[in-house]
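Quick one: the structure is below, questions incoming.
Only a single protein chain was left out; the remaining protein chains are all shown in position.
Showing subunit A:
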Amino acid sequence: MAAHLKKRVYEEFSKVSQQVTLEEVPAKKLRLTKPSKSAALHIDLCKATSPTDALQYLLHFARKPVEAESVEGVVRILLEHYYKVFWVNCVWKLDFSKNFACVLESHQVLAQLLDTLLIIGTQLPDKIAVIQRLIDVACKHLSSTYFRVRNKCLQLLGCLGTVDKPLSKETDAGAGAQTSPVRDVQSVISDYFQDQDPRVRTAAIKAMLQLHERGMKIQQTIYNQACKLLSDDYEQVRSAAVQMVWVLSQLYPESIVPIPSSNEEIRLVDDSFGKICHMVSDGSWVVRVQAAKLLGSMYQVSPHFLEQTLDKKLMSDLRRKRTAHERAKELYASGEFSSGRRWADDAPKEKVDTSGVNLIDSGACGAFVHGLEDEMYEVRIAAVEALCSLAQSSPSFAEKCLDFLVDMFNDEIEEVRLQSIHVLRQISTHITLREDQLDTVLAVLEDSSRDIREALHELLCYTNVSTKECIQLALVELLKNLTKYPTDRNSVWKCLKFLGARHPTLVLPIVPELLSTHPYFDTPEPDMDDPFNYLPYLLWCSSQLPGRKQTASSGLEASGVGSGSLESAQNFLQDSLIRVSALQNLETPGAQDLLEFTIRDLQRLGELQTELAGSADFCATYLHCQLLLTKALQEKIWTMAVPLCLKQNAKVSTAARQILDETYKLEFLYSGLETQQIATIHNVRLQAKALQLILTARSKRGVDCVLGVCEKFLQDVESFQRLFMTELPHFQDSFVEKLLELMPRLTACKPLDLVKILQTTLRQSRFIHLKLPEQIHRASATIIEPTGESDNPLKFTSGLVVALDIDATLEHVQDPQTTVKVQVLYPDGQSHIIHPKPGDFRTPGPGRVRLITQVYLSHSAWTEACQIEVRLLLAYSSSSSKPSASKPAWNESMDGLPTSESCIEGTIHLSKPVKVFIMPKPAHR
């Protein structure tokens, strides 16, 4: 029963909150929802136009019996309605404590009520009086004996309370509410830091964090209280307290706090850093993860404390011992690196002064040493990440943590290994690898996991090494890697290229060794396909390249082009856009030529300047759309009689089709667009749709079919208005603006009239000039594997499946996990679209995504081998372009339901097709 009730509550809850947000939805739609008592009441209330009406409905409702299980839902509806009442009147006349005396006896209901109040409060951020009332209600119920009520009260205070103003009693003079002592929200909340219930304590801290998130200034006074909670018995309290301490350390990093049991004082950020470090060895792993994560964002901490986190003093039978890291360093310094013949070199040395040994880590001591050796890999990953972000901000710390990160390459969990390789790459600008460290790093090249190897190649691209021996070592190991895993070819090449380019001076001395003295070069014809030959060569070449580039560019600079070329290209882009925008009417004779030339120029510019390729392409495509549109409108069909122009019709309709396609590309293929550009694109799309509509009207007989299309078009216009309300000022004289002006007429008139209006509007409307945003990137993809060169068909038995490995890189694709698909096109025209698993996408660098996946092919038997085409597609749905913040939540709740009809699904080609030879053979029986 209880479960049922709960479900019921949630049901009601979701229903109601939706209804609130969609207030303008007409009442008849509400009828579609499952009729229940509460829903019926809601409908009644919606019909009510004035408070008195509503009161009548309410009284009527009160006389009816209410089944027990819907009471809570009803109450909720009532509350929602009250909220509407003062939406109209801005007056809060109803007193909860009186009206709901009966229900308030139940703590559960009270907690739910407060929940509703919270929603009401967040919906009305600008109604100070109402919020003040709500805060008073919350304060009053804070002393409840039931924890959930207290929780909700605290949550409400956190979400609505203000710190600057004390909780005053001015506003409740007439309402007869409980008088609470005049204190500010913060001190009220902080009182509950010591509540007897851990859940309430957690809620109190969370409320405080909520205050902080809303931009309220939290006082430093609660720092001590928060620190006390770090030693709470319950993990959720400790977890929240760690966050609280962190927030305070970010707010008041420089204030001074005393150290207990001594007269010294330290900065607050250092003190809190020490305390959070302490939590890295907490009993609960949830807290440990939390603490390790937060450590990574405390940049203001003093270097002294930071370096302590990696500190460890070893001891064996009270004798000081050197750590393995120290020994490795010494060995390396003495030139005896990796001989492995030293014996008992870890024998303890000098005696330790017993009084000086600190067994309980004071402050930050060894926090990361603990974190990196934690039992749970979640903690280890968090610690590695924290190390990374701290090392990025402090080069000296980066140098120190190097040994520890290299150690992590040997972790038992692959995720941790991978993460630590990534991290090392991120901080590689600050560090130079010693030979022994490089040796350890290179050992990972033999890992069987492709991700690990590729991450390591990536790391080697960015690594600084100290000596020429290191280069040689790396070369040898990469060769080994290549012989063991030939599929790594591309990656290894790239790696060597960067390695050479990075260390030209180190490569130079070993060139003779690499090239001329190599025995293979003595043979008359060295086989350049053998990696042992071409890899050293590649290394050498790449080490020479940057030098040449430099000389080249310096020459250019002398001639005044040089580094300014990007700037000039940008100027050129702007100039051409301005030139085009000077065109008022595209129908003037020279205009189209100018457009055509500009498009050509822009395309060329995109090829030359890779930085501007996105912008240039974008503009060119947009202008192309305009050109097509203008041409279409100039066709003779508009002046001809309907039956005569079937041929032209076809031409125009292809143009319309093409424009539509291009607009979808414009919208979804380019990242970095702002709403204004999207609105501009939508404008063009509407024009294309209008064109299509007119054509349909002209070519088809009968009103019925046109009617549907018209309605759809009007819906599109409406949705445009809804989405781009704020952008409308930019659309003077545009097609859309004119349409919106005519909207009342359009909705009323007949389809044929509508078509006529559209036709004139289309011809009259001005074209909208494009304003470029900062940076536009075009999404692109390249399929690396399969290469399409293979002549050997992939043979398999028909009816069964064969797996095809696909390896592709994607650039500037937003949210690839959901949008990128693989299309397989069979010679018979059959096409399959395959959704790769989210796990198949890897992100080796910013803006880049690697897709390594398998697609399964199958077909009935063929007589001979034939080629299939494989390509990547970008899926889009026009609903996803809605700039609404609540989209994910909405998506979740609507999961499985059909999406609204305004959304259009489609795909854009993202990569060039690759041909794969396959041969399904008939099964032998």
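The rule is short, and it goes like this: a contact is a pair of C-beta atoms (placed from the backbone, for glycine too) under 8 Å apart; a residue touches a chain by one contact, two chains touch by 3 or more; residues count from 1.
As a convention for this text, contacts and distances are computed from a predicted model.
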> What name does the UniProt record list for the absent chain among "Integrator complex subunit 11", "G protein beta subunit 5", "Large ribosomal subunit protein uL16m" or "Gamma-secretase subunit APH-1"?
Replying inline: "Integrator complex subunit 11"
> Taking the entire complex into account, which one of A:E265, A:E446 or A:D815 touches the absent chain?
Replying inline: A:E446
> Given the contact definition stated above, which residue among A:Q108, A:S255 or A:S281 touches the chain not shown here?
Replying inline: A:S281
> Looking at the whole complex, which of A:I276, A:V369 or A:A569 touches the chain that is not displayed?
Replying inline: A:V369
>> Tell me which of A:I128, A:I256 or A:I413 is the one touching the absent chain.
In response: A:I413
> List the subunit A residues touching the unshown chain?
Replying inline: 142-143, 191-192, 194-196, 233, 281, 283, 312-318, 321, 323-325, 328, 340, 343-344, 354, 357, 359-361, 369, 372-377, 407-408, 410-413, 440, 443, 446-449, 484
